[in-house]
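Only a single protein chain was left out; the remaining protein chains are all shown in position.
What follows is subunit A.
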Amino acid sequence: MIKLDGSDLRLAIGASVGAAVYSAVFGALAVQDGWSVAQAVAASVVIHAGGAQLVGLAALGAGAAPLTAVAAGTLVNMRLGVFGFALGDVFASWRGRFGAAHLVSDESAGTALTRATPAERRRTFMVVGLILFTGWTTGTLIGAVFGATLPDQVRGVLDSAAAAVFAALVIPLIHGRRELALALVAFVVALGAVAHVPPGVPVLLSALMVVPAALIRKGGVAR
């Protein structure tokens, strides 16, 4: 039984409202791209990873093969393994690990890591994770159902929102010159490749740019 705490609930509800709006954009765009409502909601239930879902949706919408879309989404999700690792002492048993692993997200891990003791981290992780998951799937359902009934002009605005989502996701990740340079190179590589290679491949080509970026960092540390 999880003991509720006011600050956990405030964190969880704030994050959940944000996730619901974000996932409503995903649901509406998915239906606009020809997905059924059931497919959009199923994606949010079983994948539960916003950036990867939108990356895959964009790749499939551009005509990429399912495997290419899965590869692109998987690369976006690599950070979730790091978040899971950083949580350390939150998971006590194998049963708990299997159940709770699905709740690992930027928000649930980030808020849990701010807590001082293992018990507090476990409680915050579970409260934020469960409420966020509920908001994420509910938002997708609302977006998928009502997105299909919106007028064409309003649905056209969703394209702008999708473009805005990725820019708003990447800018806060840039904390120094290395990340800024990497983001610019990846942007330019994708722009240059998009007209010449199959859909989905530009994103994977840009992913290769992390290799020199990481090596430059290693060199800096070694010196």
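Following the convention adopted for this analysis, a contact is a pair of C-beta atoms (placed from the backbone, for glycine too) under 8 Å apart; a residue touches a chain by one contact, two chains touch by 3 or more; residues count from 1.
The rule is simple: contacts and distances are computed from a predicted model.
Matching "NAD(P)H dehydrogenase subunit J", "3-isopropylmalate dehydratase large subunit", "Iron ABC transporter substrate-binding protein" or "AzlD domain-containing protein" against the UniProt entry of the left-out chain gives the name "AzlD domain-containing protein". In the full complex, subunit A makes contact with the omitted chain through residues 18, 21-22, 25, 35, 39, 42-43, 46-49, 51-56, 58, 60, 62, 66-67, 69-70, 72-91, 97-98, 100-102, 104, 113, 156-157, 159-174, 178-179, 182-191, 194-195, 202-203, 205-207, 209-211, 213-214, 217-218.
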